[in-house]
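Here is the structure we will look at, set down as structure tokens.
What you see is the complex with one protein chain gone and the rest in place.
After this line comes subunit A, so read on.
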Amino acid sequence: MTATAMKHSSFTHEGQQASQKLCRKADLVAFSGVAAWLETPKGPRQIALFYLPGYPRELYAIDHHDPFSNANVIAHGIVGDIKGAAVVASPLYKQHFRLEDGQCVEDDSVTLCTWRAEFKGDAVWIVG
């Protein structure tokens, strides 16, 4: 259980990698996810980018790796909201993860990593 300790910053991997441009806005799929490679000091890492146009927060970056199935599939899950919090449902065993902080709704002990993602003009950036 780590998520509630992150009150001031919900980004669990802030500052661990250099800021980098990942892709263009046109590569995203509205109200759904795509996967991307992120370069980190520990090597390349797979992340999922979710785009919710028109919402107070439009862009989320979260682990692409699903700890329950051990497969890289989170970007292919269905986006939704549970009690007001934006979530993605794993396409394999259907656990929900909050996009905001990576917390698994069904299992307190599981949290996915999240990153700060931003639009800079037409480009999608992960901010280090």
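One rule holds for everything that comes next: contacts are C-beta pairs under 8 Å (C-beta built on N, C-alpha and C of every residue); 3 or more make two chains touch, one makes a residue touch a chain; residues count from 1.
Criterion: contacts and distances are computed from a predicted model.
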One chain of this complex is not shown here; going by its UniProt record, which of these names is it: "Cbb3-type cytochrome oxidase assembly protein CcoS", "LacI family transcriptional regulator", "Amino acid ABC transporter substrate-binding protein" or "Nitrite reductase large subunit"? "Nitrite reductase large subunit"
Where the unshown chain meets subunit A, residue by residue: 22-23, 27-32, 34-37, 44, 46, 49, 52, 55, 65, 69-73, 76-84, 86-87, 89, 91-92, 94, 96
